[in-house]
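Below is one structure; the comments refer to it alone.
With one protein chain held back, the other chains of the complex are shown just where they sit.
The first chain written gets the first letter, and so on, giving A, B and C; residue counts start at 1 in each chain.
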């Protein structure tokens, strides 16, 4: 399937190698964001194993370039939605990792007051409409937000992030038809990491996969190397522009998650070799070596990494010391009438 | 959309004009079936207006060639499933119109004992798995039957009939992926009559419609003139053969319903001109004139028409005089345990 | 203005006025434009407001519902028309897992102001997949408000209240009521969500009902009056929240309760009322509560079978008489 999907890149797509470089500063700041996500995720994993974080945690490690590259090209009033693997998207859109870490710990001051947890982080102040525990439901909701943009005659765009597993859910397919017939400003971002939980998606996905499906609805877009922050940045800028005030498009980003699906999964369905090969293409490593080549000093890179580490250390300290929510919160914000009960 | 969809006919498709003719006898018997459906539907409409049939009745008038052409190429142990417009499919597969008419009247002896009504006719003795009141749900069920065929290593096939409105429901799209990844012996039959209730489907269907979608899942098939019984017969034979023991295929049949969506609909969303043009392509008229040309005597045609009329007259008499079901039937066949209650 | 109009026309007027009043209000669903809705509840609105605000959709129930949710999050107030309540089940995930929970999960950062319209109930041979009354499902789901107007006046006042509500409202219209006429006072204050309608006062027995069953209960109350039994008849009209005060006051006085619902009795919303009343007024009840509802079977098509699954005025009379004797 792979080679044919590659050939499906539409004429409007620039090959990644031809993408003109932005400024080093821009990429250095993106690298910084990627480090923040990476550190956040590794810390979350450790704290889960230590028993400080409960529930499910799905780490975004290895896919950071996609969230960062895309969100760097969005306005703060643009909308994004996410799935179960949502920390990276939130951070990239501008959510505060300290509030998020408190949320994972279930503490007061968490982004959602501790009521959501890892799979339900939203930050409406920055247009982040929510992670989602139901595969594909974030996508349909983002398309609905795109519909409101049109009804209200705004010039925002709506960007759902989703995985290759979501591609087989009917509601997502309904959404492709919907976004196209109403010409909604939606930029679909499919993060193809090869797996849906423990299932290889190529085993359960007919035909040429997401790209062929999107195109069958008349939606065009571009396929990119999701581990290359330059490619993501360039294509996202280009497509976000195209979508704004117009109909839908997609980004199909090939990537890989370094860690198991979540922290309970043994990971036995993947070979170490496959993991190792993908780790060589780690988006942070790739960006680092390219920035060094481009003349950025090692010290500058160390500095952004250090800042990220410090930020996450602060987040952990804050989360650990934050109080539990007031018990009354359990019954608040259910609905105005007929609650609490 | 029309012209591009036409060009999507895969190489395996023969143009209708090149289809070799079967025997006159075969087509005369098919014409007879078409007459039975036509008479059944017209009678049902009259009886509905007379207040003898309650609920919704969706007439199949104008589309008869599809059900008859397809089912003439199925074995009696092959499965079909249907939608709300299901009378024609049942009759074509071999259900008894007398039992069906009793069903529409809600009487004892009805195909489903009067408990189903027009939208819920099934006849398991001939592999008819049921009409369906929920758009697209008959399709997913047929694909499930196809799955059982594979699990049981049988050589049957499963044939869901559905409309162009169903094409936008997510479950149907999930089914296309499903049928393909498991290589199920499913022959999709899309009856494109241009409308979903009062909505022109081209207004709410993105891209090239069903054919493009099926192909994006790797499913191939053929587009035909659904009003030409010869075309349907030939292509159905060919594709039923191809599907048997193999993976899925589709028939995309262009057609038109002469009557409104159901008997409550004013029909105002279509022009009289459009209806008149399609009536010129009435599948029964077409078949008749072609059979006359092929040397079949008018008397023979009159005979099959007369037989159909007589059969439906008998069905009406039987339905009118059949008793109501026993009241105890209301609580029977709910489930073995915990019923009736 | 006081005018006589049908239940369907009352909701049409209400939506029209709300769309004129608030530009963020819009409606989406199948066949709203050409057909004007199953009962003409949208007739003429597409001409008046355009296709963007009266939006015809494909047959994509999941996406219809999700579009409403996303659009509510993004600053509009959608009226989501799901037609037959049976098809709303195709969007149950979007209703239960998203619509109802978003405000809570996100700790009140947002509300989800939308109305989910569904036509419930039997209407002459609509059979198993077009006749269901699933109100009990929605009441069980935290985050949802559940309304069941039964008169033209309520379908006017309650639809307006629903559209103005900042939380998601499940709005259940009964198919058999569409053609029923009643006086609508467009100047009356809006119906307050959660307040029941005391249809008539009486001291002998309380009858609690809602939706289409109101009609049968009124017939039953007339018959009972002739037999010397005075009924305190309550049309709840709002199932969540429901008017606990009115029900408890009434049963405290009468000591007797009949609950009449069209839905399947087992696990129906009636069980909640019975459970609450029997828990709270245990000491005051003078007879066991009678709970009426359909047998636990799908709705059959055939007329006599369908009728066998209906709660009739006669059955309500009998339950009330049993209770009083």
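Everything below uses one rule, namely that contacts are C-beta pairs under 8 Å (C-beta built on N, C-alpha and C of every residue); 3 or more make two chains touch, one makes a residue touch a chain.
What you see is a predicted model; the values in this text were computed from it and never measured.
Shown chains touched by the hidden chain across the complete assembly: A, B, C. When the full complex is taken into account, the listed residue touching the unshown chain is B:116, out of B:45, B:116 or B:247.
Only one of B:150, B:200 or B:244 touches the chain withheld from this view, namely B:150. For subunit C, the list of residues touching the undisplayed chain reads 61, 86-87, 89-90, 92-93, 96-97, 100-101, 104-105, 127-129, 132, 134, 136-137, 139-143, 240, 263-264, 266-272, 274-275, 278-280, 282-283, 285, 287-291, 295-298, 300.
Touching the omitted chain from subunit B are residues 79, 81, 112-116, 120, 122-125, 129-130, 132-134, 137, 140-152, 158, 170-171, 174-175, 177-178, 181-182, 329, 332-339, 341. One chain is missing from the display, and on subunit A it is touched by residues 53-56, 106-107, 110, 112-117, 119-120, 132-136, 165-166, 168-170, 196-199, 203-205, 265, 268-269, 324-325, 327, 329-331, 334, 338-341.
What we mean here is this: only the chains that are shown with their structure count from here on.
Of all the chains, the one whose CA centre sits at the greatest distance from that of subunit A is B. With centres defined as mean CA coordinates, subunit B is found 45 Å away from subunit A. Between the CA-based centres of subunit B and subunit C the separation comes to 36 Å, rounded to the whole angstrom. Taking each chain's centre as the mean of its C-alpha atoms, subunit A lies 40 Å from subunit C.
Across the assembly, subunit A contributes 170-171, 174, 177-178, 181 as residues in contact with two or more other chains.
Residue positions 57-58, 60, 62-63 of subunit C each touch two or more of the other chains.
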